[in-house]
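First comes the structure, then the notes that go with it.
Only one protein chain is missing; all other protein chains are in place.
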Amino acid sequence: MSQKPKFAAIAFGLSIGLTGAANAAWQPAKPIEFIATAGPGGGTDNFARAVQNIITKYKLVEQPIVVVNKAGGSGAEGYTYTKAMAGDPYKIVFGTSNAWTQPMVSKVAYNYTDLTPIAAMVQDEFLLWVKQDAPYQNVQDFLKAVAAKPAGDFKMGGAQSKDTDETLTRMIDKAAKVKFVYIPFKSGAEAAVQLAGGHVDAHVNNPSESIGQWKGSTQRPLCAFSPQRLPDGPKVTATQNWHDIPTCAESGLAISQFQQPRTVWLPGKVTADQAAFYVDLMKKVQATPEWKEYIERTSQTDTFLTGDAFSKFIKDDIERTRKVAADEGWLIAN
Amino acid sequence: MENLEALVHGFGIALSGNHIFLMVIGVLLGILVGVLPGLGAPNGVSLLLPLTFGMQPVSAIILLSSMYWGALFGGSVTSILFNIPGEPSSVATTFDGYPMARDGRPTTALATAFGSAAFGALAGVVLITLCASWVAQVALAFGPPEYFAVYFLAFASFVGMGGSPPVKTLVSLAIGFALAAVGIDTVSGSVRLTMGIDEMVKGVSFVVAVMGLFGIGELLIAVEEEFHVKAISSKVEWREVFRTLAGLPRYSWALLRSAAIGCWMGITPGGPTAASFMSYGIAKRLSPRRANFGKGEPEGIVAPEAADHAAGTSALLPMLALGIPGSATAAVMMGGLMIWGLNPGPMLFVEQKDFVWGLIASMYLGNVVAVVLVLLTVPIFAALMRVPFFIIAPVIVILCTVGAFSVSNSYLDVMLMMGFGVLGYLFKKLHYPLAPLVLAIVIGDKAEDAFRQSMLMSRGSLGIFFAKPLVTTLILLGAALLLMPVIWRTIARMMQGSQVKP
Partner (left out) sequence: MVSGRSLESATALITGAFGAAVAVSSLDNGIGWSAAGVESGTFPFIVGLVILAGSVFNLVQGWLHARAVVLGPSELRRIALLFVPAAVFVGIIPLIGMCPAAALYVFGALAWNKRGSLLVAALAAIGSALALYLIFEKTFQISLPRGVLGALMGF
C-alpha cells in the first residue's frame, strides 16, 4: 500500500486535467492501440470494440484505432504488456476489476498502480441462476435446499478461479451460512451450458452471458445482486423482463450490491494532459446514442467514474475483495 | 420433413445474386487468411465484422461463414506444400500431404485434401439439417467427466501407434503437456511454469510452437539432407485435378468413417483438432495400406481432412443452439450475432427461422463455392513448389516470423519460434515424433482442466468416471484403443505360433 500517495497524485492530476479538458493541450499524433484483456467475443472485447466503433463513427479522434486482443493469463498478458509501455500515450488498455484483484491472488507481474486509471465506464450486473426445472422458485427455497444437504453437495459454476464469480460465491456462502463447491470454467458461457446440462446447480452469470438461455427456457434467474431492480424493458420471456427479477437483498440474501466495472487505463508515467485527453474522449463516447444502445443490448448499468470517484471505488472494492480473499486463504505474499 | 421444408425455404433466402457474391468475397478472403501463417479465420472475421453492421443479419453471417470455409480450406495448403500447418486442425494433414507434395505430386495432394474436405463438410451440414435439435441435446449431456473422457479417447486413438521409439514418444508427449500448462491455470487461477519470464503468463501459443517445430525445423532438415523437390512439369495440370477427384470414391469407406468421427467430435467438445488426429490414428490402424502411412499415402490425407471439416462444420451447431463458441472464430461470430440483436441459444431456431435456415442453406452453397474456388487455385499453389529453394527459404522464414509475431504482437514469440525450430530439427533428426507434442499442446490443458473439475465435483473420487453410462463407455473405448496394438500383437504372435506347429 506504499503506492497510495502516487496513485492519489495521479488522480489529483486527473481532476485538474479534467477542468481544462476542453482546451486540452495534447492531441494524438499517431495510431492508437486499444488492448482488450479478453479474447474476441468476450465482454471486455465487446466493450473495447463498442468504444472503437463510436470513436470511428463520430471521428472523435483523427488517428486510426486498432483493437488488439491480449487475453492470455486471464488478462494478465494485456496488463503486463501495458506496464512495459510506461509513458506511451498510444496504448489504452480495457479490462475489468481484475486489474486490481488479480495481483492480490496470483503472482502476476503487474499491479494496477503501474497503470494510469482513466475511467470505469459501465457496470455489469450479476444474477443468481438455476436450472429451469429446478424445484425452487425463490432464493429462500434455494438456500434452504443448499443448507439441508451436506456441505459441498451443491455445485456453483463460474468463469475463472478467484475472480469475481468465485468471490461472489464465497460471499453467498458467508451471507447464507452455506457451502458451495465452486467449479471454475473458462467462461461464463461455458458455465451456462453446464447448468443447462445439469452438471452444476447454479451460477452467477452476467445478464448478457445467459439471456439466450433464459429465453430458451433452460435456466432462470432467482435474484439480482444490485441495489435496486434492473431497469424496465421489453419482455425477455413470455411473461418476464429483467425488472421482474427481485434484488437479492429484497428476497433475503443479504448482498446488496455486487457489480463488475468495465475499466479503461493508460500505461504509467503519462502526462496529466494525455490522461485528461482520454478522460474527455471517453466522456464524449458515453454521450452518444450508440453507447446507450450498447448498454441496453448487454443489460449493463451506465456509470462513469473517473478521478477521485474512481480511486475511491477501487479502494472500496479492494477492501471487500481482500476480506473474502483473506478468509479463503487466496492472498499471495508479495 | 419439417426440417427439409425449412431448408428449401432457406435456399430461397440464400440463393440470390447478392449472397453468392458475398460468398465469393468471403471465401477468397478466407483462403488468404488461411494460407498466410499466423493469420486465421478469427483475424478475418474481426476485420469484416464492422463492415457487416449495416447488412441484414443473414447476409452478414453468410459473408462471415463463407470466410470460415475459405480459411478451413486455405489452412491445408501450407500444410501440404511447406509442412507449415496454419491451423491446429491441419497438423495431421502434413503427415502424408507434405511427403506426397515433396514427391512431385502437389496437385494430387491438394486435390485429394480439398475433395475429402468438401465431403466432410457436407456430411456435417447434412447432420445439422436432419437432426439439429437432437444434436443440441447430445451436447448438453457433456459435463467435465465426459469432456475428460473425450480427450482421453483422442489421445488413446493417436498415441500408442507409429514406429517411433516408445520412450521418445513419451518424452515428446510430456513436453507438450508441460508447454500446455504454462501460464495461468484455469482451475486455481495461479501462475505456472513461467520460469521467471513475466510475459510467459500468456502461455505458449500453438501457432508459435508449430511454426518453429514444423516450418523452420523442416527447412533445416531440407538444407541438411539437400533434397530436391522432384521436378514438376510446368503444364497446368487440370486433368490431374479431375482424375484425383474421380478417384476419391475408392476411399469411400475411409471418407465415411472419417466424416463420422468428425461429426461426433464436432458435436461433443472434442473439436476439429482432436477429430483430425483421431481419424488419422484410426485410419492408420485399420487401413490395408497402413505401411505406406507417413510416406504420401492418399488415405492419410483423406482421413484427417474429412474429419477436420466435418468437425468444423458440425461445431457451428452447438454455437447456434447452445451459445457455446467452439472456437475463436465462432466466438467472434457470436459477438456479431449479439450486435445484430440475435441471441445464440435454444430459441434462435424458433424465433429466427429465416436466419438459421438461411445460414444452413448457405453452408451447402458456401462449401460448393469454396470447393470450386479452391480447386481453381490448385495449379497456382502447386506452381509454388517450382520456386527455387534459395528464394522460398527466406520467404518461409519471414512468414513464420511475422506469423509468430502476429499471434500476440510479441517479439518473445519470435524468439521462441526460432528455439522451437532448432528443437524441431533435432527431434526430426533423432526420430522423436512431433505429433504427440502438438496434440498435447492443443488439448493437454483442456484435458487437465476437465480432470480437475471432475475431481472437484466428486471430491477426489475417481468413481465419477464410472458413474454414468456415457462417460464409462468413452473411458472403456479409450482404454481399448490404447491396448489394441498390444492385443493385436499378442494375437498375431499366437496365430503365428499355431501355424508353425503342424
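So that you can tell them apart, the chains are marked A and B in the order they are listed, and the count of residues begins at 1 in each.
Following the convention adopted for this analysis, a residue touches a chain if its C-beta (ideal position, glycine included) is under 8 Å from a C-beta of that chain, and two chains touch if they have at least 3 such contacts.
A quick note: this is a predicted structure, and the numbers were derived from the prediction, not measured.
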item: Which residue of B:I62, B:I175 or B:V241 touches the chain not shown here; value: B:I175
item: Sole contact to the chain not displayed, among B:A6, B:V187 or B:A283; value: B:V187
item: Contacting the left-out chain in the complete assembly, out of B:C131, B:A393 or B:L482; value: B:A393
item: Residue ranges of chain A at the interface with the undisplayed chain; value: 30-31, 33, 66, 68
item: Absent chain, residues of chain B that touch it; value: 33, 36, 39, 43-44, 47, 165, 167-168, 170-171, 174-175, 177-178, 181, 185, 187-188, 190, 192-193, 195, 216, 219-220, 223-224, 226, 388, 390-391, 393-395, 397-398, 401-402, 405-406, 409, 411, 414-415, 418, 423, 426-427, 429-430, 432, 448, 451-452, 455-456, 460
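Rule of thumb we're sticking to: only the chains that are shown with their structure count from here on.
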item: Inter-centroid spacing, chain B versus chain A (mean Cα positions, whole Å); value: 34
item: Residue ranges of chain B touching chain A (in the complex, touch as defined); value: 42, 45-46, 49-50, 53, 139-144, 183-191, 198-199, 201-203, 322-325, 328, 331-335, 338-339, 341, 343-348, 351, 408-410, 449, 453, 456-457, 459
item: Chain B-facing residues of chain A, complex; value: 39-42, 45-46, 49, 53, 67-74, 76-77, 80-81, 105-109, 152, 155, 160-163, 181-186, 189-190, 192-194, 196-199, 208, 211-213, 215-218, 297-298
